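Working notes, beginning with the structure itself.
Here the complex is missing a single protein chain, while all its other protein chains stay put.
Letters A and B name the chains as they come in the text, with residue numbers starting at 1 for each one.
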Amino acid sequence: MPLVLPDIDWLTLAPLLVLLSTASLAALYALYNRSSKAVALLALLGLAVAAIFNLQLFVASRAGELRSSFGLRYLADQGALAFNFVILLGAALAILISYDYLKRAELEQPEYYPLMLLSASGAMVMAAAGDLIILLLGLEIMSLAVYVLSAWRQQARESAEAGMKYFLLGAFASAFLIYGIALIYGATGFFSYPQIVAGLLAEGFEQIFLATLGGIMILAGLGFKVALVPFHQWAPDVYTGAPTPVTAFMSVVVKTAAFAALLRIFAFIYPELGVLAVQSLVVLIALTLIVGNFTALVQRGIKRMLAYSAVAHAGYLALAVLAAGNLGMRAAIWYLTAYTLMNAGAFAVLTLLSDRNDHGDDLERFAGLARSRPYLAAAMTVFLLSLAGIPLLAGFVGKILVFSAAIEAGYVSLTVIAIITSVVAMVYYLRPVMYMYFREPEYEPLQTNSRSTHIAIGIAVFGTVLLGIFPGWWYSLLDLGQSLLAGL
Amino acid sequence: MLTLNHFLALGAILFAIGLYGLLSRRNLVAILMSVEILLNAILVNVVAIARFNDQAQGDVFALFIIAIAAAEVAVGLALFLNVFRLNGVATVDPLRRMKE
Partner (left out) sequence: MDYALELSGALYIALFALIGIAIVFVTLGMSRMIAPHNITPGKLAIYECGEIPSRGTDVQFNVNYYLFAIMFVIFDVEVAFFFPWAVAFDALGIYGVVAVALFLLLLLDGLIYAWTKGVLKWVY
């Protein structure tokens, strides 16, 4: 048997390699220089360089030059590159939020930043995967780093438990994912998406049951990562127990990567599987929308409320997955961009309001905030209103795009559920706003300030408003007319 | 004659055993071992499929599964040590505290 060496396109891999080498160099550098500042700056620099490479690839792909590596297994099409931007943005915001937070909480260890970079690089691998093995590797690279990060507060039981719980359930979920991959491999004999589709469509294909079962298991594994009900059990505990910047990172970057992977396999493989595979996602979405929104309604702690809100948003995003294909992909990327900005922003505000042990995030603490810290209250209001989907903010446009994509794909009743639940969601998003503006303060507010966090909040507010008022430019850039794999 | 389905069944049985262990055991180390059983169950499947299909892709996947299992167990042990240091016990019971 002749040995075929894989083709390697270094430019395609450049953003990824930049992140990886920055992370390993930063880890070594951290051995000799324990200054977090230097390592954090190095990490931000790495993200910036990766973004520049990504931009170069993106411009090239707009001009019709589509690159890939390892024989269509690592893709740099417009979808993957746009997702890379969102991932890099999310990671940069998380690092900015982390810097002063870690100092204040006495958790300052320079290894934190390389781990975050590694996790982001895993996320990029997932977005670029054109092969189930690559998808799995990306998922593991991303998750293993996040498990450790969520246990970063070593002295606090909540954090240690968050890490352990996330790890155990995550290992469980990735076992399902691997089993699903194995079943699809067993049914079709291939791992890469085009070959799987070819195998499924081949004359005399009989293993449709195995393949469908595999598809459902993959859905369960990825559904865990994005916290679709009923795979969301870990989310509230882990989101609450992990240090707040890590929660921001998890809710933003991990979700983006898992949805990127889900969108791609849904666009390609799932239409060829049994109808059960798509039906099960419909059920998951309906459950997620209802359970996520109604449970968020009864939470007192803002961090926990945001955790359930993250679950609910996974439901909206999954609607776009159902409408996979050009329209759904565009809507999902747009939504994730907005979601990254507003969610990371909300968590950033939260780091400034809660004490160094992440306590004191209950609703009462928000009372009268508009008077004591007007700018912070205004920023939080923007984020919450955007999450709720108020017009002229990014979240609203995202919801419109996703809903219209879902209606286009014929899921009208599900969209109706989504619209009704997003009206319910207004209640829990507007409640903190009411507290901030119309209540007398009950506690002396903390006067925590942090330059880097302020920068992150500034970027997030700017982005949320900009995308809300001028949604067109980013959407038109996402015209995914050309893709390496047919069907997208 | 032994067919592929026999191996798939063996894998499924092992997977079920691992699943049972994961859900029923309270000792964290035992749970980690159950996770390993889960991954090894899949490994049996993958290697059998690769052999019956007579192609190398599956073996490559098997190697990756082994590496992933090792990485997972290393991280899991580290997290376990942390929990153990704080709680002094090696069971999942203290982890239930956060459930409200």
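Just so it is clear, contacts are C-beta pairs under 8 Å (C-beta built on N, C-alpha and C of every residue); 3 or more make two chains touch, one makes a residue touch a chain.
In this text the structure is predicted, and so the values were computed from the model without any measurement.
Chemist: Quick one: jot down which shown chains the absent chain touches.
Modeler: Result: the unshown chain touches A, B.
Chemist: Considering the complete complex, identify which of A:Leu28, A:Val283, A:Val298 or A:Leu392 is in touch with the unshown chain.
Modeler: Considering all chains, including the one not shown, the answer is A:Leu28.
Chemist: Hey, which chain B residues sit against the chain that's not shown?
Modeler: Where chain B meets the chain not shown: residues 1-3, 51-52, 54, 59-60, 63, 66-67, 69-71, 73-74, 77-78, 80-81, 84-85.
Chemist: By the contact criterion defined above, which parts of chain A meet the unshown chain? Give residue numbers in ascending order.
Modeler: The missing chain touches chain A at positions 3, 5, 24, 27-28, 31.
Note that in this section only the chains that are shown with their structure count from here on.
Chemist: Please give the residue numbers of chain B that touch chain A in the complex, ascending.
Modeler: Interface residues on the chain B side: 4, 8, 11, 15, 18, 22, 28, 31, 35, 38-39, 41-42, 45-46, 49, 53, 55, 57-58, 60-61, 64-65, 68, 71-72, 75-76, 78-80, 82-83, 86-87, 94-95, 97-99.
Chemist: What does chain A use to touch chain B in their complex?
Modeler: Within the complex, chain A contacts chain B at residues 133, 136-137, 140, 144, 147-148, 151, 154-155, 157-158, 160-165, 167-168, 171-172, 174-175, 178-179, 181-183, 185-186, 189-191, 237, 240-241.
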